[in-house]
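Showing chain A:
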Amino acid sequence: MLSEHNWVLSVGTFLPLVGVIIMLFLPKADEALTKAVGIITAAATLAVGVFTLIQFDYGRAGEMQFVANHEWISVIKSSYFIGLDGISLPLYFLSMVITLLVMIYSWDHVPSPGNPKAFFILMLVLQTGMAGTFISRDLILFFVFFELVLLPMYFMIGVWGGENRQYASLKFFLYTMFGSALMLVAFLALFFKTGAESFSIPFLIENGLNISRTTQIWIFGGMFVGFAVKVPMFPFHTWLPDAHTQAPTQGSVILAAILLKLGTYGFVRIAIPILPEAAKAWAPYIGALAVIGIIYGALGCLAQTDMKRLIAFSSVAHMGYVMLGISTLTSFGMNAAMFGMVAHGLITGMLFFVAGSVKERYHTLEIKRLSGMLLQIPKLGWIMGFCAMASLGLPGLAGFWGEFPAILSAYQPADGLPVEVFRAYMVIAAIGTVFAAGYLLWLFQRTAFGEPTAEFSPGHGHDEDIHDVNKFEWLAWSPLLIAIVVFGVYPQLMFKVLDPAVGVTLKAFGG
Partner candidate 1 sequence: MLAAATEMTETVLSSGWFLENAWIIPIIPAISFALIIFFGKRMPKKGSEFGVASMLGALVFSAGAAYQWIQRVNGAAEGAYIAPIVKTWTWWQNDGVSLGIGQHVDGLTVTILLVVAFISSLVQIYSLEYLRGDRRYTHFFASLTLFSAGMLNMVVAENMIQLILGWEIMGLCSFMLIGHWWEEGANSRAALKAFFTTRTGDIGLLTGTAVLYFAANDWTTKTLGVSGFSIRGLSSWALSGDPSSAAITVGAVALFIAAIGKSGQFPLHTWLPDAMAGPTPVSSLLHSSTMVVAGVFLVARVYPVFFEGLDILGSGANFIVIIGGITIVIAALLAFVQTDIKKVLAYSTVSQLGYMMMGLGAGAWLPAVFHIFTHAFFKACLFLGAGSISHSSSHHSFEMKKDMGGLRKFMPITFTTWIISTLALCGVFPFSGFFSKDEIIDNVGHNGYNVFMIVGLTGAFLTAAYMTRATYLTFFGSPRGASAGEHHEEEGHGAHASHDDHAHDTHGHDAHASHDDHASHGPHESGWLITAPLIILATLALSSGFLNAAPFGHSWENFKKWVEPSAEVINPTGIAYVTGGAGEARISSDEPTEPVVGEEAQSGAPLAAASGEEDHSSEEGHHKSDCGTKTPVDGVCVAPQLNHAPFKWSKAGLSMLIVFAGMLSSWILCVQLYERKNKKLVGLTERNKALGAGYKFLVNKYYLDALYENVIVRSIAHPIARGAYWINQNILDGIVNGAGTSAKTVAGWVYRNVDQKLVDGAVNGSGNAAQAAGGALQPVQSGKVNMYGALLFGSAAIGALILVIINT
Partner candidate 2 sequence: MLLNQFLILGAVLFCIGVYGVIARKNAVMVLMSIELILNSVNINLLAFSLRNGSVDGHTFALYVIAVAAAEVGVGLAMVLLMYRNRRSIGLDELSEMKG
């Protein structure tokens, strides 16, 4: 099976580009047609994804499957080397699902200034970049896909964004570029230090051990900055609230659901397995930044007056849990982190959808001006409550399985890490759960409960805009909502896939 179906991944990754080419030839004026073609492309991509899901051999989730390895740029010894294992699979598939759902949502939610053709094309390009990142087994290939993601997002924020979009998009772009530059330097250093033979990850994993410890630490540092900006970890997070707040809803959803995961995925896939020694040296500091991020993100949330910005800050806190899990370097923590990534993608993506729809209805996201949403738009209000509950880590919903095992894992980090320090992290992270409950419920209580404010009460000119969830929203949201419940009730669905792969990744740590 390994070699029979290795076309699957390439098709799954590049199919959106085919759609892009078709769309280029469509008249711009025929919006419905372009949208339809876009959605069909995304659906076809997802179909390929489903096929991948079916063909995936779950008994060997720890191994790379559908591997394809062709020469690419032989001058720099980089190859087109792709594969999929239990760690990549959920994220790879999630990126396809999210893109499709976002496109469905965009059917009647194209943000101003319109031009759905360009908008849909950008989303498809983005999809290729995201999917490609998750299947790359070669650092240069990884880098190309990693950077490919940047441009469409830059344009999405810069063209379709809010009032302050120029600033936000430029900040996003430069910040990430800055991280990527260091990351690229680190990749090159790695390449030359291992004998300038190959950029392929398995090769580097084998040979990375031979690099001296000091050099490892420096190289890891470069990668750390590159990935940490993307995660984003405290103190590299400041681009995130701006980008999220200014981005159109679709941009925010993709950003939260997938783009942030590129960073954590980079840690799990590249930085830690290749440079285990350095990872151990860095882990306590990563853990410290992670818990600072948890508390700090929560405090940031409590200080917000804007709903979307609050959700953006909550991402900082949630990614803190993910990074805490990763920093323990145990398979317990790593599993939690991987689960947390998917769960955060589902839940926060959903919260941004809700925020977008609230904005569309009330033309504001200022918490003070919103009230009594449950009276006016009960379904949307309850969906928001549901997402808030999921986000604060209620057991039985997906968020819990990222959060609780991450906290748990900090009690006993990998051998050689300072146990007491991590136990302190554990307690701080646990306190973070209370804060999470605090800001999310506070948000929910203020916006959903009570009576609508005078400004938006019936008969004040907003009645036309304020309507409950429409059918495109249902279509786009229900898969996410269902997934949040399903993964919450039966987490084994994902752990079963993740666990063997995580075990393989952490071989260097004897776990």
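Behind the choice of candidates: all candidates are chains of the complex that A comes from, given by their letters.
Of note:
Heads up, the rule we're going with is that contacts are C-beta pairs under 8 Å (C-beta built on N, C-alpha and C of every residue); 3 or more make two chains touch, one makes a residue touch a chain; residues count from 1.
All values reported here derive from a predicted model rather than from experimental measurement.
Any copy counted, the candidate of 1 or 2 that touches chain A in this complex is 1.
Chain contact summary for the complex, chain A toward candidate 1: residues 171, 174-175, 235, 237-239, 296, 299-304, 330-332, 335-336, 372, 374-375, 389, 394-396, 400-401, 404-405, 407-408, 410-412, 426-427, 430-431, 433-435, 437-438, 441-442, 445, 448-451, 490-492, 495-496, 499-500, 503, 511.
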